[in-house]
Each structure stands twice: as structure tokens, then as C-alpha cells.
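FYI, not all chains are in this one, though none of them got moved.
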Amino acid sequence: MTAHKLLYLFTRGPYSCASGNEGLDAVLAGSTLEQDLSLLFIHDGVFQLLAGQDTADSELKQFTRTFRALEDFGVQRLYVHDQSMCSRGLTVEQLSVAVSELDSAGVASLIEQQYRVFTF
Amino acid sequence: MKINILVNGALYSSQASYSAWQYCLAACEAGHQISQVFFHQDAVAHGNMLSVVMSDEPDMVENWARFAEHYSVPLVICVSSAERRGVLNGALATEHAKTAANLHPSFSIAGLGTLTDASITSDRMVSFS
Amino acid sequence: MSTLHTLSASWHERVWVFEQLCFATSGDAILLIEDAVLAAHSPITLASFLAKCESRGVKVYVLQEDMQVRGVHNQYKQLKPVPYTGFVELTEKHQRHVAW
């Protein structure tokens, strides 16, 4: 079976809902099937990657660490939407993992290349 | 002071449960009394004893159960929301001819009048959605 | 009697709530929790909201634990960080709570 391009959209912030954590479950499942995966962080989803998250004083699970480990699962393409970053006062230097920034045209062309898109 | 707590957010996919639990711990440590914790809407899922927690995730049902026992706080699930979402005690299971019940022993089921009542007779009501 | 308003949704999801919370009255308090704390990270987002609240005599707080967990750094001196015990104190002080 040839590898298909699958895109996972992260659209919400971490901790307040389960979509980040359960979206990662879906990414890991996709990676075991040896598909060609990309992740795009857009809207509040860019906060999933913010560095300095500190759950030491909390019982909440810092599931966002897994984004940093995705390379070990063969997932290397992580993108953020520049306008989402900018309107939230974020820069790529503030993120915990290396990402490529895409403008809206870049997002459109990323989506155009995909076989399937999953939204979380 | 007596504080009534209302939780509306889902067990796993909302932070409401965690926020409410942290608030309740802080309130009790400050000497306040929680008159009851009422779980409405999607929050009734708290009473489902079948939920299984991943080893590295917080076990909110057990957190609430321990809190309730330690401070003698009733944990009340809204009956109409619970029926719609399949959280039943033995009596409801029998009434609706279901083959199993799944209410966690630390929770009880009651009507929305219980919420109105407790919100009036307490000094405060704090809601988490 | 005064009111404690808590706001739990992200500014970007519920900008209308932030805007309309400016109808809070003098002596009221607003506490940002959960995803509402995200707005504190940008030095622009909350500027006019906080200015309006200040001019109406409405104090605005932000829950420390929710910022810490998310890695959010508070950019506003008018936005006072409080821990959960501070949340409890705000409910002691304000007789009424509205969760937006």
C-alpha cells in the first residue's frame, strides 16, 4: 500500500478539552500504518505547542510533551498558521518544538495536497 | 460559609471537573463547607463507574469520591440528564428495563429541585461549565 | 451585593463575552480561568478590555494555576494573578457568581 498524505488539524487550546490529547492518539495510530503525516496548528491550536507548560503542581497530564516526541514516530512535518500565531502574540521562538510557519495561502496549498484531513 | 457547587462540563473532555475539584479543595481547606456538588448536563458522566483511567491521567471520579468522603459532601447527579446519557442506579435500571446499572457508589441521583434548593439554602453558589 | 464573574472560554472563541462583560458594575470582579487565561499572553488582546474594566471600577483577576499549566505569561499589570485560594476569597467577598 502506498503512503497517503494525512493531515491532522489542531484547532483548540490544550487542557480545557480533550481534542489535543485524543488528536494525538489519532496521529500515533496513523503513524503505525506508515502513512505520510502532517500536523497543522491553527486558531487556538497554536497554544498546544507553547513552551513552558508546567504541570508539576497540577494533576493534569502534560500530554503536549508527545508533540516533541513525534519525530521518533516518523512524524516530522509540523506547521503553524502565522496569522493565528500573530493574533495571539506568539512567535515560533516561544514554541517547544521546531515548526514551519505557513501563511493562509500556504495553509490552503497544504490542505490541497492531502488525501484526508482530520480536525481536532 | 456554605457553598453549593454546580458542574456542567463533561468528565473527560472539559476542564470544568478539575477546576471545580481544585476550587472545592481550596474552599474546604479555608474552612468552608461544600453543601453539595450537583452534576448537571454532560457532567453526569462523573457518576458512571465504568470509566477506566489511563495510568498517567487524573482519575477525576476517584478524586471526587475521596473528596466527598473526607469532607462528607453529597455528590448528586441530575436524574433527567443522567437518564439521557445512560447513568443509572439500580432503581432506574429496573424502571427502564435495562440489564445493568452503572452508578458509582459515591454518587446519588436526584432531581433538579435539589439544585435549586441547595442554591437557595447555601450562602454561595459557584458554577463550572 | 456585588458579583464575581468567571470567564472560562478563550478570547478568540467568545470575544463577545469579553466585550459585553464590560457591563459589570463598580465593585464587581472578573476572574479569567481555563482557556480565558490564554488572552493574558498577548500584550494587545486585553488592553482595551482591561482599560474599560478599570474605568468602571471592575477588578480583573487571572487564575495562576491555569496560566502555569498552559505556559502563559501575564503581560498586564492590571490583571492580578490569584491561586485557587484567591478564587475562594473572591467568592467570600462577592455574594453572587456568574459563570460565562
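A few comments on the model shown:
Think of it as A, B and C in the order they're written, each chain with its own count starting at 1.
Note that a contact is a pair of C-beta atoms (placed from the backbone, for glycine too) under 8 Å apart; a residue touches a chain by one contact, two chains touch by 3 or more.
This structure is a prediction, so every number in the text was calculated from the model and none was measured.
Copy numbers of the protein chains across the entire complex in this file follow the formula A x2, B x2, C x2, with one of each shown.
Please note the rule applied: only the chains that are shown with their structure count from here on.
With each centre defined as the average position of its C-alpha atoms, the distance from chain A to chain B rounds to 33 Å.
As a whole-number value, the distance joining the C-alpha centres of chain B and chain C reads 26 Å. Chain A and chain C have centres, each the mean of its CA atoms, that are 28 Å apart.
Contacts with at least two other chains are made by residues 15 of chain B.
Of all residues in chain C, those that touch two or more other chains are 8, 34, 65-66.
Interface residues of chain C facing chain A in the complex, by the touch rule stated above, are 8, 10, 12-13, 34-35, 38, 41-45, 65-66, 68-73, 75.
By the touch criterion stated above, chain C contacts chain B in their complex at residues 8, 33-34, 65-66, 83-85, 87-89, 91-92, 95, 97, 99. Within the complex, the chain A residues that touch chain C are 13-16, 43-44, 47, 50-55, 57-58, 60, 87-90.
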